[in-house]
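Only a single protein chain was left out; the remaining protein chains are all shown in position.
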Amino acid sequence: MEDKNNIALSVRDLKTFFYTNNRCNKAVNGVSFDVEKGKTLCIVGESGCGKSVTAATIMQLLPTLSRIEEGEIKFQKDDKIINIEKLEKNGKEMREIRGSDIAMIFQDPMTALNPVYTVGFQISENLKYHTNLSKKEIREKCISLLNDMGIPLPEKRVDEYPHSYSGGMRQRAMIAMAMACNPKILIADEPTTALDVTIQAQIFELMDKLKKENDTAIILITHDMGVVAELADNVAVMYMGNIVEAGTADDVLRRPTHPYTKALLESVPVLGRGKNQDINPIKGSTPDPYNRPIGCQFAPRCNWQTESCDVMPEITQINETHQVRCHKYEQFFEKYK
Amino acid sequence: MKKEILKLRGVKVHFPVQAGVFNRVVGHVLAVDGVDLDIFRGEVLGLAGESGCGKTTLGKAILRLVEPTDGEVKYISQDDDETELTSLEKKDMDPFRKKLQIVFQDPHSSLNPSFTIFGSLQDPLKKFGIKSKEERRKIIGDLLEAVNMRREYMDRYPHEFSGGQRQRIGIVRALCLEPELIVCDEAVSALDVSIQAQVLKLLMQLKKEKNLTYLFITHDLSVTEYLCDRIAVMYLGRIVELCDSEDLYNNTLHPYSEALISAIPVADLDKQTKRIVLEGDVPSPVNPPKGCPFHPRCPKATDICKTEVPTLKKYSTNGNEHYASCHLIDLPEIS
Amino acid sequence: MAKSSLDKKFDQIRKREEEKTFSTKKRSRIVNKFLNNRLAVLGLIIFTIIILASIFAPLLSPYDPMRVDLRSMRQPPSFDHWFGTDSTGRDVFTRVLFGGRVSIFIGLGSAILSAVVGIAVGCYAGYKGGWIDVIALRISEIFMSFPQIILVLLLVSITGQSLFNLMAIFILTGWGGMYRLARARMLSLREEEYVQALRSFGLSTFTICYKHMLPNALSPIMVNITLSTAMFILTEAGLSFLGLGVPLNIPTWGNILNVAQDILILQNYWWMWGPVGIVISVFVLCVNFIGDGLRDSTDPSQQG
Partner (left out) sequence: MLLVISFLVYSGLELSPGDAVSHMISPELASTITAEQLDAMREAYGLNQSFLTRYWIWLTSMVQGDMGYSMAGGVAISEIMVKTVPATLELSMVALFFSTILGCSLGVISALKRGSGTDNSLTVAGMAGVSIPEFFFGLVAILLFAIELKWLPVGGRLLPHYETLWDRIPNIVLPSLVLALMMTAGAMRYARSSMLDVLAREFITTARSKGMPEWRVNILHGFRVALTPVVVLIGFRLPLLIGGSTIIEQVYQWPGIGSMFIRSVRASDYPLVMTISLMYVFVVLTASLIIDVLTALIDPRVRLGKE
């Protein structure tokens, strides 16, 4: 595979289960992927597929009634490899990684900022805990961060409360907060779902710029294949707790090898293809997480289902970068090549 | 020959903004600020725009779920009788409520959690004269089958259904009085993509079978392009562009539509274009900018845009009628 | 590292899940949750016992709660008189049972009636808004700016003491809270899309409001009824303790306690006021447990 030094974060066979209502939900059930430095990895999937849980697991921000069952999360910090899953949840080491090495932005900037503190205060908290800057330097850094994020009048805006910011500006402030300590990895959990498309375009532009300038690796979680096509270097498609297909954007979007990926791509109308384009819905609906199909999770909705699908398929490496989790991928791939 | 089913003339919806100790009205949210629009029988008209542009309010104003502040909404029956809806008394509105229905966005709040499906749906039928219970059960059962669900589902409670199924039940509710026009208010936006496609297909199929007209409100231009015959793009309470759906993509006239189209991420590596990134945010509809409401964000704005409000003018592209409100279009205007 | 108790619980659930042996009883989630709340179940049991005991008081006790028996004055608890006897020789246990009838009747009755008034006004006002809402809101504000016990005392002083007056006063002072609750629920339900859908059919306000919306507002209302039952029982006890509630000749829990104002009785004859105080506390505690259990089990935001 790739040169090891290029990998910022490596996740192997990760399992995270939820234990609410006295039931066990295998939200993330054996997920492996690598995040390369300075590249964007898009994790794409529908609601409930476990993509957000994966992100929360990397940050150890899981709720009380859940835990990491198995697997490894290896994070490379200054030539040392740290196993994140072994760290104490809110312990000192974990806290040192959070915010300074791995930072996160959330879906809804309306609720993700504390309403009773100024934006400047919330950004400076990060700097206060992870750097040795003086008060004055912190304030200057805050203003320059806001400025970098394209917020007008940062000297004034720094002392304002989140509710006087618009949605797009709040997300910019969130990004400023996340980028304050130059993290190696930025996890963005559906950062634009709550925003309008024109604002979404602004945020994407900003994230692209940050990636290029700071060599930050980005894990972008989204449900929108369009976003993947625009931003991703690498893609992982998730369905019901598993990665069903992964590879470079080129691999996955041009040569989808898993029936689910293919179906996802065909089920959304694409702007510019006109009125006569054909869209093919996926039959059925997402299964109940407490009553999962045996074997391949997608089998009941798949047109290619056979008896062999009662066993969970292994990950197959198609070429250097492209992997798929399907028994029938060869026939499938042949047909749609 | 195309016949109108609804004619909107100068429709305005203003919400008062109250503040201070005595709840004095300090201003108005100009949610819909003068919309002229014709909806033709049998067409799918898309109403697109970003949040806060007034598209949902306009949809509700047609059904008088929100009372319009000003303007006319005329309903034209199949026999060409015109009725002005906004001036009708509440009870005189009833016959027209049968003709106009709405499908909502959120599948979670669109059904009453304490009633079975039948329980929720039977009251409107009762009101419109279907007295026997058997008949009501038959109507609802037939419609459930029409949306690919089982007849028995009518005795279940909403929490037993998935989001997509609830949305279908929402469609059943809208269909149960055999309406002529359905307002689909972001009807597929809250659904997962795989389910979204199912509902879109279903809507198209029902339209053919039942001769429906749709006003399809959405923020997703790729869905409108696929589904609609014509598209109206709204910005800050006004229509800025109205044309055939293919023309909107191929012959865009308004700079806002252009930016909107370019901003939509496209799941096709071959169709990637340079996005036009607009500056700033959508201005507040309480205090819209003077002149063209889009001028502070418009990359092409000139001096005239700052002072004069453009009107919706008729042009022709590709042989079709094409309306747009911008000072900077250099096509000849058609009267 | 030693496994925490949480981890052990997780292991159990996981094992059960993998063996597919989890319970699949088809009971409503709300009932389940309520039954899982041990305090609420305990509350419900004791609540039922006390109510049944009060209803069947004549069967449980051979004594007449009113009959004065001067031969057996101020006797400590014995086999004959479980809670002893009071200064006029009446059996305290019997009086507690009969007192329960009146006290619970006042508490529950006032709570339910004030809920009916509050809901009837609140639903309509909340859904419809307009001048009815404004007037009702103002009136409830007037009632709520009095400390409740002061208002009750004030009204008692005007109308005089009687069981009926007291209940009327409780309803008068209690409907405001219920009204506000119902109104607030209605205001939020009004925005739900199913309500809008009903409006788009032009259904009458009455049908939409009382038939379709009210059932969805009931669970917080139920909780509030239990809580105000508790409060009314306490207020009645307080008033009667002061000698200003129910006329002294009717036994209620508060009236029985009234004797404890005398420091001699307080010091020397504990059985005359101790047991009844405990019964009140336990009963109100049970009602509160039930209310809390109801709240937790009907609140969708809480999981566990």
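When the chains are written out, they are named A, B and C in that same order, and each has its own residue count from 1.
Everything below uses one rule, namely that a contact is a pair of C-beta atoms (placed from the backbone, for glycine too) under 8 Å apart; a residue touches a chain by one contact, two chains touch by 3 or more.
Computed from a predicted model, the values in this text were never measured in an experiment.
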| item | value |
| --- | --- |
| Touching the absent chain when the full complex is considered, from A:Lys26, A:Arg67 or A:His130 | A:His130 |
| Contact footprint on chain A, counting only the chain that is left out | 59, 61, 90, 94-100, 103-104, 106, 108, 111-117, 125-126, 129-130, 161, 163-164, 174, 177 |
| Contacts of chain C with the absent chain, listed as residue ranges | 39, 138, 141-142, 144-151, 153-154, 156-158, 230, 234, 237-238, 241-244, 257, 260, 263, 266-267, 270, 273, 277, 280-281, 284-285, 287-289, 292, 301, 304 |
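By our rule, only the chains that are shown with their structure count from here on.
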| item | value |
| --- | --- |
| Greatest separation from chain A - chain, by CA centre | C |
| Chain pair, A-C or A-B, that carries the greater number of C-beta contacts | A-B |
| Rounded Å distance, chain A centre to chain B centre (Cα mean) | 33 |
| For the chain B and chain A complex, residues of the former touching the latter | 50-51, 162, 164-165, 192-198, 200-201, 219, 221-223, 225-228, 245-246, 249, 259-269, 271-272, 275-278, 281-282 |
| Sites on chain B touched by chain C in the complex | 60, 63, 65, 90-91, 93-94, 97, 100-102, 104-106, 109-115, 120, 123-124, 127-128, 170, 173-174, 177 |
| Chain B-facing residues of chain A, complex | 46-47, 166-169, 196-202, 204-205, 223-231, 249-250, 253-254, 263-265, 267-275, 277, 279-283, 285-286 |
